[in-house]
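Note that one protein chain of the assembly has been removed; the remaining protein chains are unaltered in position.
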Amino acid sequence: MLRRLTLCMLLGLLNGAPSHAAEPVAVVASFSIVGDIVRNIGGDHVSVDTLVGPEEDAHVFDPAPRDAARIAAAKLVVMNGLGFEGWMDRLMKASGGMPKVAIASEGVISHSATIDGHESMDPHAWQDVSNVRIYARNIADALIQIDPEHDGLYRANLARFDGELIALDHDIRSAISAIPAERRKIVTTHDAFGYFARAYGIEMIAPQGISTEAEASAKDVARIIRQVKAEKIPAVFLENISDPRLVETIAAESGARIGGKLYSDALSREKEPAGTYIAMMQSNIRELTKALMP
Amino acid sequence: MINLFDLLIMPFADFAFMRRALIGSIALSIGACPIGVFLMLRRMSLVGDAMAHAILPGAALGYLFAGLSLGFMTAGGLIAGFIVALLAGLVTRITILKEDAALASFYLISLAGGVVLVSLRGSNVDVLHVLFGSVLALDDHTLLLLAIAASVSLLSLAVLFRPLVLECVDPSFLRTVSNSGSLSHYGFLALVVLNLVAGFHALGTLLSVGLMMVPAFAARFWSSTLDGMILFATLIGVLSSSLGIVISYHAGTPTGPTIILSAGAFYLLSILFGQKNGLILRLLPRKHLVA
Partner (left out) sequence: MTKPRASFVQLKDVTLGYDRHPAVHHVSGCFEAGSLTAVIGPNGAGKSTLLKAIAGTLKPLDGTIVMGTDSPRLAYLPQLAELDRDFPISVEDLVGTGFWRKIGSFRRYSSNDRLLIDETLEKVGLVGFNKRLLGTLSGGQLQRVLFARLMVQDAEIILIDEPFAAIDTKTVSDLIGLVQHWHHEGRTIIAVLHDMSLVAEFFPDCLLLARECVAWGATSHILTPDHLAKARTMIEANDPHADTCERAA
């Protein structure tokens, strides 16, 4: 009788195991870029739910009860860290669930910057491709920990993705080296490119005075024109300024080109041009090259 | 030592956008300030504001249709303004409603309609922002538009002058001697719309009403003849624009509102020190004349 019981249990286990293996791991990613990396590592074996979707702003994200429910139902939560998700603590408490939390930026060397007017940790580490290699490794480790069944799969995906990242980094560097050194600077209202600037040697200059919200004054416009002329900045990326006519005036009088759209902390909704992390970085370097090449 | 030349001239010498801002707002003043004098004398000072609200949706529609297109936004604003003026006039003539109610009714409907239409196409925050205009961003085409609008306005005013004046002073007499009464009335409203639409590219509709009206109010205190008021109003308009741009350059304040505030300052000074009916003059005793 004991032998029959054991046989039943063994059969039950065997029956249970395949269905368990077929179900994808529920992962909640804090925002679109992290979500894309998780998909790259997890492949079909993860189902990723993103809290802050493409073209949404993580700074103004206001979690809803439904988001707490998604977290409660998840096995793993992946967030950027470095203070990017100010709302995450509150959300975790609200969800009550106990999924594992992985911080993608663990181990990344960070720096401080002036964000929104005050000094704090600059969280936009993904703008340096080598940091994203660390992100990928951290995420792979987390996935392996909660789903050791697919250890091999995750490692294989990591290796492949890592290769793509290395190639991407190489592309970026060669594109930039093609730009004459004195032209490697832009004016941008984004404060999100600190890591990019340090890693790849493009100087990111904040426009003096011009705010995105308020109406412009002649003083501001004069200042920025003087700045661009004096420092011979080849291009201005001022898409955040509400009046595009003002940007044209500044460009026309200072002789700078008007740069295209740069993606700083969200992917685009459509696949083109920045539907994945790699596409996003490629789009950015394309726009930079277009603007800065003589 | 503060060099007046550096303060007042250098900004324009150094920057092209400053020169264009100056030229654009001078053109605007030349066209709009005389119209403002007439509006004031006909007790239609608030009509400018009402028409500005009527124009806004038309320009917004133009923007939604074709983006920041000078042509479409101008056309949209003009059409909306003319339609409102016409309908208001019609209602005044054939129904019991008086002019003020008729105009208010249509500009309110126009404004509400505009808000709904804009919201159907998405975020209205951007549109409103764009409609603020920027005197610092006047390109060649816009400058040309402003110059043309000012010229057309002046010429039309010269043509309409006599019937317009008579329509203000003694409309029943005009009705008995001429049929041009309603033509000059509608023509005048059309000029109001034209100047507001031109102004909205530089200052946005709401502020362009300020440039049209406030210098006229100030001029009241410097002259008692129609010609004199028109001259003073235009002069004050030009001075306010220049001063406003210069102050915005040195103090960093938004340019459009600074221009209107400068006009406001001239207005307050005029109330106090104006040579006709100024307050100080009335308070200071002066010897009366022999006859």
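Chains here go by letter, A and B, matching the order in which they are written, and residues are numbered from 1 within each.
Definition applied: a residue touches a chain if its C-beta (ideal position, glycine included) is under 8 Å from a C-beta of that chain, and two chains touch if they have at least 3 such contacts.
Remember, it's a predicted structure, so these values are computed and weren't measured experimentally.
S.K.: Determine which of the presented chains are touched by the chain that is not presented, and list them.
M.R.: The chain that is not shown is in contact with B.
S.K.: Among B:166, B:194, B:233 or B:263, choose the residue that contacts the chain missing from this document, as touch is defined above.
M.R.: The single option touching the absent chain is B:166.
S.K.: Of B:91, B:111, B:229 or B:243, which sits in contact with the chain we cannot see?
M.R.: B:229
S.K.: From the list B:116, B:177, B:251 or B:279, which touches the chain that is not on show?
M.R.: Selected residue, touching the omitted chain: B:177.
S.K.: Hey, which chain B residues sit against the chain that's not shown?
M.R.: So the residues of chain B touching the missing chain come out as 41, 159-160, 162-163, 165-166, 168-178, 180, 223-226, 228-229.
By our rule, only the chains that are shown with their structure count from here on.
S.K.: With chain centres defined as C-alpha means, what is the inter-centre distance between chain A and chain B in Å?
M.R.: Roughly 49 Å separates the two chain centres.
S.K.: Could you please specify the touching residues of chain B with respect to chain A in the complex?
M.R.: The contact residues of chain B facing chain A are 11, 14-18, 21, 68, 126, 129-130, 132, 134, 136-139, 245, 248-258.
S.K.: In the complex, go through chain A and note every residue touching chain B.
M.R.: Interface residues on chain A, with respect to chain B: 209, 214-222, 225, 242-246, 248-249, 252-253.
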